[in-house]
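Missing here: one protein chain of the complex. Every other protein chain is in place.
Moving on, here comes subunit A:
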Amino acid sequence: MAEIEWPWQYSFPPFFTLQPHSDTRAKQLAAWKSLILEYYRVTKQAVVDIREVHSSPLFNNNAINRKLPSEAILLILEELAKSGNASPLDKTKQRWLIYWHTLEEWGEIIYNWAQDNGFIGSVCTLFELTQGEDTTDQEFYGLDTEVLIRALRTLEANKKAELILFDDNQGVKFF
């Protein structure tokens, strides 16, 4: 797992407390948003579970003994959802998917790859896309399957691809 370069705010204790002043708070939330996206991009993760979040170094800086409270995390995640960079996995909003590219962007990246490599009109397994030998240098290598499926759904809406899901088979055909 690659190491993330923490921004200066990460070692700044007030960063872990929701700021009351609206301007400051907006700046704080923006910084958190980009930090979360960057962290998930570098570590290639996709799921935030608010119940388990304090085991992650992202929201828990042991060096300065600060944790970001769950309410603040929820607030930030909701902000991320507004820009299409996150979406809740369940109704209680405990588990979230993080998209460090929006789903549309992912769809486009994957479709461009398929176009460049002549996969238009042919079938690919999802495993092949995120774990295969052809995609090791691609940004979507190692991408969470759920995120991948959602990204492919955006392509499906544009008639650029069709997901094939039956039994335990997961694949996609590009058009």
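Throughout what follows, a residue touches a chain if its C-beta (ideal position, glycine included) is under 8 Å from a C-beta of that chain, and two chains touch if they have at least 3 such contacts; residues count from 1.
By our rule, contacts and distances are computed from a predicted model.
Peer 1: Among "Charged multivesicular body protein 6", "Prenyl (decaprenyl) diphosphate synthase, subunit 2", "OLC1v1010450C1" or "Large ribosomal subunit protein uL23m", go ahead and choose the protein name stored in UniProt for the chain not displayed.
Peer 2: "Charged multivesicular body protein 6"
Peer 1: Touching the absent chain in the whole complex: find that residue among A:38, A:108 or A:128.
Peer 2: Here the residue in touch with the unshown chain is A:128.
Peer 1: At which residues does subunit A meet the chain that is not included here?
Peer 2: Touching the missing chain: residues 122-125, 127-128, 131-132, 162, 164-171, 173, 175.
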